[in-house]
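Let me begin by handing over the structure; questions about it come next.
The other protein chains are all here in position, but one chain of the complex has been omitted.
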Amino acid sequence: MTETARFFTQAEPIRFEGQDSRNPLAFRWYDKNRIVLGKTMEEQLRFAIAYWHSLAWPGGDPFGGETFLRPWMHGSDEMALAKHKAEVGFELFRLLDAPFFCFHDRDVAPEGATLAESNRNLDVIADIFAEKMATEKVKVLWGTANLFSNRRFMAGAATNPDPDVFIYAAGQVKHAMDVTKRLDGANYVLWGGREGYETLLNTDLGQETEQLGRFVSMVVDYKHKIGFKGAILVEPKPQEPTKHQYDYDVATVYGFLKRFGLENEVQVNIEDNHATLAGHTYEHEIATAVALGIMGSLDVNRGDRQSGWDTDQFPNDPTGMALGLYHLLQGGGFKTGGCNFDAKIRRQSIEPDDLLIGHVGGMDVCARALLMAADMIEDGVLPQFVADRYSGWQAPENQAILKGERSLEDVAKLVDEKGINPSPRSGRQEYLENLVNRYL
Amino acid sequence: MTETARFFTQAEPIRFEGQDSRNPLAFRWYDKNRIVLGKTMEEQLRFAIAYWHSLAWPGGDPFGGETFLRPWMHGSDEMALAKHKAEVGFELFRLLDAPFFCFHDRDVAPEGATLAESNRNLDVIADIFAEKMATEKVKVLWGTANLFSNRRFMAGAATNPDPDVFIYAAGQVKHAMDVTKRLDGANYVLWGGREGYETLLNTDLGQETEQLGRFVSMVVDYKHKIGFKGAILVEPKPQEPTKHQYDYDVATVYGFLKRFGLENEVQVNIEDNHATLAGHTYEHEIATAVALGIMGSLDVNRGDRQSGWDTDQFPNDPTGMALGLYHLLQGGGFKTGGCNFDAKIRRQSIEPDDLLIGHVGGMDVCARALLMAADMIEDGVLPQFVADRYSGWQAPENQAILKGERSLEDVAKLVDEKGINPSPRSGRQEYLENLVNRYL
Amino acid sequence: MTETARFFTQAEPIRFEGQDSRNPLAFRWYDKNRIVLGKTMEEQLRFAIAYWHSLAWPGGDPFGGETFLRPWMHGSDEMALAKHKAEVGFELFRLLDAPFFCFHDRDVAPEGATLAESNRNLDVIADIFAEKMATEKVKVLWGTANLFSNRRFMAGAATNPDPDVFIYAAGQVKHAMDVTKRLDGANYVLWGGREGYETLLNTDLGQETEQLGRFVSMVVDYKHKIGFKGAILVEPKPQEPTKHQYDYDVATVYGFLKRFGLENEVQVNIEDNHATLAGHTYEHEIATAVALGIMGSLDVNRGDRQSGWDTDQFPNDPTGMALGLYHLLQGGGFKTGGCNFDAKIRRQSIEPDDLLIGHVGGMDVCARALLMAADMIEDGVLPQFVADRYSGWQAPENQAILKGERSLEDVAKLVDEKGINPSPRSGRQEYLENLVNRYL
Partner (left out) sequence: MTETARFFTQAEPIRFEGQDSRNPLAFRWYDKNRIVLGKTMEEQLRFAIAYWHSLAWPGGDPFGGETFLRPWMHGSDEMALAKHKAEVGFELFRLLDAPFFCFHDRDVAPEGATLAESNRNLDVIADIFAEKMATEKVKVLWGTANLFSNRRFMAGAATNPDPDVFIYAAGQVKHAMDVTKRLDGANYVLWGGREGYETLLNTDLGQETEQLGRFVSMVVDYKHKIGFKGAILVEPKPQEPTKHQYDYDVATVYGFLKRFGLENEVQVNIEDNHATLAGHTYEHEIATAVALGIMGSLDVNRGDRQSGWDTDQFPNDPTGMALGLYHLLQGGGFKTGGCNFDAKIRRQSIEPDDLLIGHVGGMDVCARALLMAADMIEDGVLPQFVADRYSGWQAPENQAILKGERSLEDVAKLVDEKGINPSPRSGRQEYLENLVNRYL
């Protein structure tokens, strides 16, 4: 690959060199064939590279323009540029030895004058993808449609006041689903970037969420119709770009799914950065999804604790990630999902290798976290502590309460009858926090 | 009432004196008999005074102790003090001409050595309440049980790892419901102050929310059994005192209710301060509850925008309140609910009259907001703008989509067939914001 | 002006029509010749229009592109487009009857291949400005240099690790100051958009703030050298685009100025949105600047309370603005400063008239706030309350303490000698908040 060989300095895939390596372009923790909890690290983590941030973002921010000066962003032949981008993309996947990638329709192929033309552009690039995937190991973790960048979506896609936008969005999603199926994607994702509002003053919140329910229902039906075997995933985010997004967090998405009877059809794609923007921890969102039976996939990028917007940074905290993976693994680990890097290198990281280094660091953090989470489970102290703490509920008379076999009156009577006067027990939070650090 | 006549300087109920009044102990906007949207202001707003903050809080904060030195908080005969407090409380209700009050069991009567004794203490005070209510106008908007202050509840009540605490809580709630029914309360409230967690490390989130579902289900069954006609209300709050509370916000509570089949049995009591702590506006939470059919009652106290905890201040922003009431009224206004002041005067407001002045200001803000909201509705420009914005959905072919009569493919095809290429229209946010200021 | 007459529907300047007007393109409160506290409203408020947000922002955000499709942003002759933009700009100023505007060098004229060419481009447009200003009423409130958009500034301007960037920035600022002086600007502003850091890992904070101190010192010296009569203003902002900006808030800027002996040479330009992002209220920042003697000018645009980034919205809260103006007026009002709208219409507000309507609403909010602030001052209750609260300090023995004539020992002895046992007095916050609402 002549062109991209010139883009990255690296020609050979990144390799595992162990913790003592000082090579910034080597894995120190991610040893893909190492067995962890009965699977290889590669199978447990199922890493995916995000096409958009890595390949389609020029390095701009609200106060400044392009910094990266990618060669495939400068030229007049948009399809040629898209092909160039695909070349670099697959070179990136190869160098990172990544088992998966993810894509938005509009990030891989340019918008045409009509939807039909856009669809044709996408098909051309999808053919290139299919051809490359025939010889490369990389697969599609998920595909999705970009329903937020074009100005037609400025007031939402499925939730737009204008039904024509809903219709247009349906046309676009149908095609993106078709392409994802053709590329054998493991999932199809819906992120409602503009499914929300800027001001309630011009918004009928009830109407809009009805529209959204209908849209997702149609997507689910279509999945079954075409025999797409992957999962449909909704990605929660509380806000940004809008002031309020309907898919605020995992609990909110669950309520939405229940409202439209979709809780067995749709799962969530949880992002660390979105979790913290919503006022939660990553592990909270994962544990909630596991408890509610809707855990699907992960975006492993983090936010900056002092910044109030989506910074989409590569993960760098093994402990925080380990707590998230612990809950994921306790819930059975990934089925169709994986760890996607919906992550941007910083705007100032203008060297091509920064793109590799960001991913290498992120993959290492996840790998180290996986080892920690596996230790927590195998050591057993933490899960056993929790099980013991609730063990009183195993008593038959308490099970009867939980099963709905006792009324409030029945239960209330027990206080007097049994002389119940509960004596609190230590929650031992400091002990448990120290314990977690032992696994680090 | 000799004792409390000495507590407040004011002897006569606060009166409406109109906007030009400079009397801090007069209403400038709250004219209780004024008709607004077909009801009196008193009927629309249904003000309630919260027993706890007004009468049971000594003025402490995490960094300092009591400042108020209330006479009924100093003495050794707890029941005598509780009676003294009730005297002052009803004097407060009378001076404010308040149609309602709200109470926690433990704020009106002292905790006894056993639950049975606590219940007896509560009954004694409830008798006093009943006696006073026979001659005073004030009624009970809602009663509730305090399941968070006593150390037995430090790890939760219904969600406690120890089933004995669940049982104890059931005993306490049953009695509080009985008392609320006896006093003809319009609602019964559940606020899960410690129904959440401090750390996920010691918490089984799935187990705990199952317990909570069971508990609320038992409460609903009991309501029907005893023929309590009021509504059961859950009060969302995202956090504090715990790190995370399960009833995070309205959308989360809705999901919880759907999960346990309770969405037609339980409504929400929405607090402004809790809304902002959860990252929402008050009007968002109200509009969401209206859209989901679970709008119940309001706590009208606000937070401080720069403080990250529950400050429970009296409302002072008529516009923000008006936007909330606008959505409430668009949804039909209060049925069993009302506007409760779950509000504290500041710790430095140590004069007895500060308690009156805080409420007077808050009631005036709500009254002014009600007039604004009524103007918005009667003027019609705002609701019409929104209706027009979505009017495209009224077309039969678009209704067919919403009704589920079209598949994704059906809809997708329309893009080409009809040559759909949506042209965005201005959201006119600045125009609408200026319009709102016109009603101020 | 044929071209722009077609841009806005409005041909005549917006007029004052009074509170009952329902014309969205009329002032309801801003009556420019009305005398308030001894000056006209126009003289008190000194409104300015920001060239960049109104004319140079295409309506993009981090998740989507242009929405406005301004005719002067599409074409290949950049200087012709810049002239077209100036035409529309002056039409905007005329329609709003604005006494001032503000500009960044790069927003009025395109970047050239070299700094010299950029400077020449700026001079060409400055000539057009000068020509128009000769016949129009509008003046320059302040000029400034954009030292953050071009990728050369990605790691800062004055604080860049590369001295060449510092030098380049000096060249750019010198020219922007020259142009501002030529146009008789009332102030020159420094906003350090990238004077901060993304990560401390690559940053020498001590070195960078030394560089910044030197840069501002050179600017001050140059001002005196060329005889520029306006004020030099630094604009505090805590973050965004960077993770941390050195000019975090007013108190931080004060410390910076003291460190470099600049506290009598430089003042602050305070923005509401920046104040709230820094965890403060607007009135806090203004009161702090007044107390420290560095109050300069105001950007009156607000943030969104639920969004963690700079939304730059038009002000819509008269009370909040009134509290800010109250402190400004108590400190003597504007000298060289004014009320600048560093405000964007929302991305969905794509009608040309939305630009007028946003400003009309903002000007009305400020005018209404000015009337409120003037009422607070003239009524005198609020300032008198504060004066009374501190009156004990007027006693000669207490003045002696404040003047430094007493040691800790001297003072400590008084406790025993005078039997001092302070009795707290009510802070009366609720009374004062109600009082403020009386002026609304």
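A, B and C label the chains in the order they appear, each numbered from 1.
Heads up, the rule we're going with is that a residue touches a chain if its C-beta (ideal position, glycine included) is under 8 Å from a C-beta of that chain, and two chains touch if they have at least 3 such contacts.
In this text, all values refer to a predicted model and were calculated from it rather than measured experimentally.
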Options B:70, B:139 or B:346, residue touching the unrepresented chain: B:346
Of C:11, C:35, C:80 or C:116, the residue in touch with the unshown chain: C:116
Candidates A:62, A:112, A:392 or A:424 - the one touching the absent chain: A:424
Touching residues (missing chain, whole complex) on chain C: 114-116, 151-152, 154-155, 160-168, 170-171, 173-175, 198-207, 209-211, 214, 217-219, 221-222, 225, 238-239, 244, 248-249, 251-252, 254-256, 258-259, 278-281, 283-284, 287-288, 290-292, 323, 327, 382, 385-386, 389-390, 392-393, 395, 398, 401-402, 404, 406-409, 411-416, 418, 420-425, 427-429, 432-433, 435-436
Absent chain, residues of chain A that touch it: 22, 24, 28, 67, 276, 279-281, 305-306, 314, 316-319, 345-346, 348-351, 354, 357-358, 360-361, 364-365, 424-431, 433-438, 440
Touch residues of chain B, complete complex, unshown partner: 59, 61-67, 148-151, 153-155, 193-194, 198-199, 239-241, 243-244, 277, 304, 306-310, 346-348, 350
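In the analysis below, only the chains that are shown with their structure count from here on.
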Chain B and chain C: spacing of chain centres that average the CA atoms, whole Å: 39
Residues of chain B touching at least two other chains: 279-281, 424-425, 427-429, 433, 435-436
